[in-house]
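Note that one protein chain is taken out, while the other chains of the complex remain in position.
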Amino acid sequence: MPETCTITINGATRQVARGTTVAVALLLAEQPSRISVTGEGRAALCGMGTCFECRAVVNGILHRRTCQILCEQAMTVETSR
Amino acid sequence: MTRTEVLVIGAGPAGIAAATAAAENGCAVIVLDDNLSAGGQIWRGATVQETGSSSRGNTTKRRALERLRRSGAQVLGGRCVFSAEASGMLQTLQETGSGSLVEQFHFEKLILATGARERFLPFPGWTLPGVFGAGGLQSLMKGGYRVAGKRVVVAGTGPLLIAVATHLAQEGAVVSSVVEQAALAQLAPFAASLWAHPAKLVQGARYRAKLWKTSYRIGCWVLEAIAGSDGQRLGAVRVTDGTRTWTEPCDLLACGYHLVPNTEIAQLLGCELPGDFVQVDKTQRTSLPNVFCAGEPTGIAGLEAAMVQGEIAGLACAGVSSAPLQKRAAAERAFCDGMEKAFALRRELRSLPRPDTIVCRCEDVTFGSLHGYTGWTDAKLQTRCGMGPCQGRVCGPAVEFLLGWRPVSVRQPLFPVPLQAFCFQDERVEINKMNEPIKEKA
Partner (left out) sequence: MKPYDILIVGAGIVGSAVARECALLGWRVGVIEGGTPAGGATAAGMGHVVVMDDSPAQLALTAFSRSLWQQESGKLPKSVEYENRGTIWVAADDEEMAEVHARQRVYEEAGIEARVLTAAGLADKEPNLRRGLAGGLLVPGDSVVYPPAAAGFYLAEARRLGAEVFLARAMSASQGQVLLSDGVSLVAERIVLAVGTECDLLPSLPIQKRKGHLVITDRYPGFVHHQLVELGYLKSAHKVTDDSVAFNVQPRQTGQLLLGSSRQYGNEEPQAEAEILRRMIDRATEYMPGLKELSVLRVWTGFRAATADKLPLIGPAAGLSEDRSLWLAAGFEGLGITNAPGAARLLMDAMLGRKSAIDAVPYLPGRLMEPARPAHA
């Protein structure tokens, strides 16, 4: 198994270490994980699946808690919807 | 559908101890956890960037996990409990990158070892990217977040702050200060009581050694998080000691106000909770005869208490006496009381939020908009506070502290689940023979 995997965040390709959570991949890419209902960019707060701030679209599925999901090869992550 | 004699919810220290004790004494045991691997928050697996340090914590963890493995208890990770019935059934959701799976578990006895989460208090700027929970940042570091070279302020209250600051320093972050809201006079009796707990004292000393460049500011708190020049991310924090305020530039703020117990499953089942915590007897039995509870949901008391309570609960399920352990459990409970007093929240923290400060991060409900209501239900109905996907897990304890409103009753689903999770029928039946250790799945 390779040491890294390739994912796309909002269309841009990123290499991340295996075992990295999607929330962390977003932090490393300096991308907010979601836009709040009043338009603020938000990032992970609790890191343990409780706060739902790290929600993003993962492989086309909306509202996924990215701190609970590990990056996988060819995974797509979108933060705009 | 899976059937088991003892079902343990939570694979942290309490759950591991409970499952081990029950399985070693002949029970068929399944342990469920929403995290992918066992260990709970305190022993969260260092999935990437293994530091290789062989501290005492890691040894305890390795031993506990090894013993659990040998006990024959089966650990199923990645399962989030979303509904539960005291009659002996609960449902979980497992999510992967591509979908989700619903499972039903039937049990004779249930041990709730659901741990705790951080308490967050709203202050201006706390929604800026760059502001994390204290435990939150630590958990993200374990998920691969690199903090080397970043300037970090660790703030809030509780023993976790020092542990987080130490971890940050180990990973190469520049921890400029640890800001603890508790006053020295409040902390002193607790610090003195540590002499009765040598292990905790040694741990504390090790932490201090790693943080010799960090200022430890007792009786201080963060007033505000300020955006950096781009306006989008944290740039600095305003800190005060009640009379003087100053600005500390930083890249990250790790801020958490100790812990609140995860009691949602216990509440849904109908266990008695006289206050914030689940009521248990000497054998960790709740008000429901087939439901036990161990660890933080019965009182925030830390690792040792969780382990001994877990063991007692596991033995009780197996019908084995735990009398010798109960003394230790009582001592740990006393420690818990001391800790609660030491880290009690100062009232100045109630005036941190401004009218435009967001309290409910899911629905962006401001502090100002919460005034004029009779209580939680009223405010929820009119403002949507606590109505978002976190279901009030963040804003609930904050609002309780700020406005004194008791949270309202818990309902299923305990976590958001796909609609089809409610359509689940018993299609697959997988019965584990009672009183026979279940083989670990390959």
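Chains here go by letter, A and B, matching the order in which they are written, and residues are numbered from 1 within each.
Basically, contacts are C-beta pairs under 8 Å (C-beta built on N, C-alpha and C of every residue); 3 or more make two chains touch, one makes a residue touch a chain.
Predicted model only: the values in this text are computed from it and were never measured.
A.B. asks: In the intact complex, which of the depicted chains does the undisplayed chain touch?
C.D. replies: The chain that is not shown touches these displayed chains: A, B.
A.B. asks: For the chain not shown, which residue from B:Gly26, B:Gly88, B:Gly228 or B:Pro418 touches it across the whole complex?
C.D. replies: B:Pro418
A.B. asks: For the full complex, which residue in B:Leu76, B:Ala227 or B:Met387 touches the chain that was left out?
C.D. replies: Of the candidates B:Leu76, B:Ala227 or B:Met387, B:Met387 is in touch with the missing chain.
A.B. asks: For the chain that got dropped from the picture, name the residues of subunit B it touches.
C.D. replies: On the side of subunit B, residues 374-375, 377-378, 381-382, 387-389, 391, 411-413, 416-423, 425 touch the unshown chain.
A.B. asks: To test your reading of the contact rule: which positions on subunit A touch the chain that is missing from view?
C.D. replies: Touching the chain left out of view, subunit A contributes residues 37, 61-63.
The rule is short, and it goes like this: only the chains that are shown with their structure count from here on.
A.B. asks: Would you mind pulling out the distance in Å between where the CA atoms of subunit A average out and where those of subunit B do?
C.D. replies: That pair's centroid distance is 22 Å.
A.B. asks: Of all residues in subunit A, which touch subunit B in the complex?
C.D. replies: 16-21, 23-25, 27-28, 30, 32, 36-38, 40-53, 55, 58-59, 61, 63-65, 67-70, 72, 75
A.B. asks: What residues on subunit B touch subunit A, complex-wise?
C.D. replies: Result: residues 34-36, 41, 44, 47-49, 80, 95-99, 117-118, 120, 127, 129-133, 135-140, 143-146, 232-233, 361-364, 388-390, 393-394, 416 of subunit B touch subunit A.
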